[in-house]
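Only one structure is covered here, and it is reproduced in the block below.
Note that this complex is displayed minus one protein chain, with the remaining chains in position.
The block that comes next holds chain A.
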Amino acid sequence: LIKKNNTCVCANLFRSKPSQRHQASPDLNKIKLIKRHELEIDELRPLYMDFQATTPMDPRVLDAMLPYQVNYYGNPHSKTHAFGWESESAMETARRQVADLIGADPREIIFTSGATESNNMAIKGVARFYKTKKRHVITTQTEHKCVLDSCRILASEGFSITYLPVQANGIVDLELLEASIRPDTSLLSVMTINNEIGVKQPMKEIGQICRSKGVFLHTDAAQAVGKIPINVTDMKVDLMSISGHKIYGPKGVGALYVRRRPRVRLEPLQSGGGQERGLRSGTVPTPLAVGLGAACSIAQQEMEYDHQRVSMLANRLVQKITSELPDVIMNGDAEQRYAGCVNLSFAYVEGESLLMALKDVALSSGSACTSASLEPSYVLRAIGTDEDLAHSSIRFGIGRFTTEAEVDYTAEKCITQVSRLREMSPLWEMVQEGIDLKSIKWTQH
């Protein structure tokens, strides 16, 4: 699906404050006029309802990062001077903040460039380390592209990969999971919360199974960390990927949790000076690490408040839409989910045209990483959604900064546009007349 740049047409309600202008020379005035015109176009920006793609940085995170961008710029691995020492101490504080959020020890956290790198490290690293004895890796069909692609690379190296199917509600079948574990399985990778349909997997039960069979459990918790309470000991998880820009932190940083007891061994992807326990060489970007740490500590503080608020707003959105529109399906389990990710399919409406009609709300259909292709999302296909429903699905993302006004506006706009598109649709007409669409034999021209 090709995503076009969202341009203005937003209600004045959401106009940001105009900048100050004062008297100056004629040339300067002309420049300011042009700039103001540009600014005005810029000011009418869409509402942001795509919190699964990325999140704006919390002002408190930026505040924590700024000193390390400006004044305290030392390399944290420089052992000989104060610049290095203060940078290192900030990095270690950040490490502790990340560890506290997931119930881990600071020595078990490795800073990386993001969840994609963490996933690559975990999957390729563990599989390759144990490759002499263990040649089997298990994952699910609804994982993030980076996990699936890493498994594909492993398959080309001679590993055998099992891609577990999911049930219609998006949750993996535990009996099937247990049955697919072989004596030569080294790793099982399941994401905690899915980024497209918001479904929460039963991590405690999966952890129990893996522990009893001696298989390492990796989870991509990029969408879950900071939003639901996570404890790596309770979940019996051995490796966990964390992403900075999903929890109101900076882009370009993430972390990998690697358990020390019992020890998980990894073959490092990136070689160099042996930083980060030798698992990920390279200078740790202090400002980004500090930002990730601050984001994690804020998330821990605000988790209860945010959770209540996001659940309330998500309920409001879904109630409003489903009370006015018939034939709306929520993809994914209704109970086992994270409230802030709402994926709705509107029957008899084409998804791209609905997205275009909702131009003043920033939404997505399918995840950002698959939007370049024209195929419907593989996650929706894995949960068994019909082709036409998969094409007409929209993902609404609600987060810390969403307001009631934004949710109401989105819901109303959605209702109006879907009704309008349905009025124009011949399929809808046929359905109203009582014709069963599946029984139609379409002729070839």
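General observations
What we mean here is this: a residue touches a chain if its C-beta (ideal position, glycine included) is under 8 Å from a C-beta of that chain, and two chains touch if they have at least 3 such contacts; residues count from 1.
Just so we're on the same page, contacts and distances are computed from a predicted model.
Considering only "CCD84 protein", "Complex 1 LYR protein domain-containing protein", "Trafficking protein particle complex subunit 6B" or "DNA topoisomerase (ATP-hydrolyzing)", the record for the omitted chain gives "Complex 1 LYR protein domain-containing protein", by its UniProt protein name. Across A:Leu62, A:Ile228, A:Leu269 or A:Ile329, the residue that sits in touch with the chain not pictured is A:Leu62.
Contact with the chain that does not appear here is found for just one residue of A:Tyr48, A:Tyr68, A:Phe111 or A:Tyr348, A:Tyr48. In the full complex, chain A touches the omitted chain through residues 14-17, 19, 39, 48, 56, 59-60, 62-63, 66, 305, 400-403.
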